[in-house]
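Have a look at the structure below, then the notes.
Note that this complex is displayed minus one protein chain, with the remaining chains in position.
So, subunit A:
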Amino acid sequence: MPSPFLTPGSSAGPDNIALLHLRRDQTIPTILRTYDDQNLGYKEGKVSNTRFGSFPHSTLIGQPWGSQIPASKVDTGSRGRKGPTKRKAEELDTPGTTTGAEDDTSSLKTPVAAGSGFLHLMYPTPESWTLSLPHRTQVVYTPDYSYILHRLRARAGGTVIEAGAGSGSFTHAAVRAVFNGYPQEQLANKKQRLGKVCSFEFHEQRAAAVRQEISDHGLNGLVEVTHRDVYEDGFLLGDPKTGKSPKANAIFLDLPAPWLALKHLVRRPASGAESPLDPGSTAYLCTFSPCLEQAERTIRIMRQLSWLNISMVEVNHNRIDVKRERIGLDCEGIRGATVYPRTVEEAVVKLQEDDQRAKRLRQAHYDGKENDPEIQEFKARASKDSSAQTSSAPSYSQGRLIHRSEPELKTHTSYLVFAVLPREWTEDDEQKCRQQWPSQKLDAPEPKSGKSRRQAKREAKERCLQEVKAEEQEQPAEEKNEA
């Protein structure tokens, strides 16, 4: 089954994860079902309820991704309250045992449009999943993981070890980075290495939760989740001692004490077990630690274990709000606007008007005409009148465009420590290499007296192309002259 994370296709299919986008930073992940998998008793089958209305899945399945979906009228009150009654958001995603309602899929009620409320149906991406996933641990967010994966050179066809699967945010991003085909297709093209993520988690429930998510998201075979204490038992797949090596090119350690795991990430482990690293390539490592002490200790061990190019950074990321700031005396009653003179001229005019107004009122007071309707009206009107000349521009383009950081900042996530471990290079390898590339051979005479056939052919072709191009260039040249 292709994963909607990697190859979403053009429309939402049943039994796949989809994201229901309500508004910025409010997205509900759900598994689309044609039947009421939690047996909640809706006549329309499975229904996702949101603050913007109810959405029977029959109105979602088969719709093109990105569609705006109107809410439906769903009878939430009188349905039979059998089965589980808890309906928290997280409960909604975990598919329960499906019984009962499954048989009568055909007899589902056709939903009726509610007339108000809608959402957008989106395919999941690691970014949107990161923002909507059920938190089990601290999450590695997009600004961090995007930089980490880039620095780790996690690329199509690579293998990534991740320790501390946690909430699975990094897992999804990593599998996208290394993805280059689903395992069942490997038969067609055996030679190519397929990208893979080997995820380790020492908390049993969390490991199980990640495993379940991976399977729900169609990522089986691309992610292998192992329940393991990596400090003790290392990174081999299956059995900790005799298991298969994942042959990783990139390692991400989100652990409280990464230095304890480093002893397993060497070319020749002291225990005599196989190395979890790919013997044929450079290994790139990143550790993710919130405290400086952790990072310092990790770096010390890295130096002792011959890791190179060690560097430590932190990522500062801001989201920026953009809005229009409106200031002016004409802004009375406009939301978010400040009533204050916009210019010195406006202030001067306002002062003069106020003065005149005061004078006139005082005069009226002396004259004893306070209660004249004319004066009353004048009183009421005066404050608004001062700057009556409202701009003709539509309200969305009035005011000054400003940008600023969003009110809540993540000022520190973690220290990221990067390091590389080159391939092992033995004396034997060196000798072989020296034979193949003799050190003293220099400035070999210009290759071949007669050109190879292919080369000659290519040159002939190029000459020909040049003729064609020259021919064509005459026209544009003329046009240019005219211009």
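In this text, a contact is a pair of C-beta atoms (placed from the backbone, for glycine too) under 8 Å apart; a residue touches a chain by one contact, two chains touch by 3 or more; residues count from 1.
Methods note: contacts and distances are computed from a predicted model.
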item	value
Among "Gaa1-like protein", "LSM complex subunit LSM3", "tRNA (adenine(58)-N(1))-methyltransferase non-catalytic subunit TRM6" or "Actin-related protein 4", UniProt-listed name of the chain not shown	"tRNA (adenine(58)-N(1))-methyltransferase non-catalytic subunit TRM6"
Chain not shown: contacting residue from A:Asp239, A:Asp321 or A:Glu377	A:Asp321
Touching the absent chain when the full complex is considered, from A:Thr110, A:Ser271 or A:Gln304	A:Gln304
Hidden partner chain, touching residue among A:Val74, A:Ala163 or A:Ala177	A:Ala177
Subunit A residues touching the omitted chain (full complex)	2, 6-10, 21-25, 51-53, 64-71, 114-123, 125-127, 142-143, 145-151, 153, 155-157, 173, 176-177, 179-182, 185, 188-189, 191-193, 195, 280-282, 292, 295-296, 299-300, 303-304, 306-324, 394-397, 401-403, 415, 417, 420, 422-423, 425, 430, 433-434, 436-444, 461-462, 464-465, 467-468, 472, 475-476
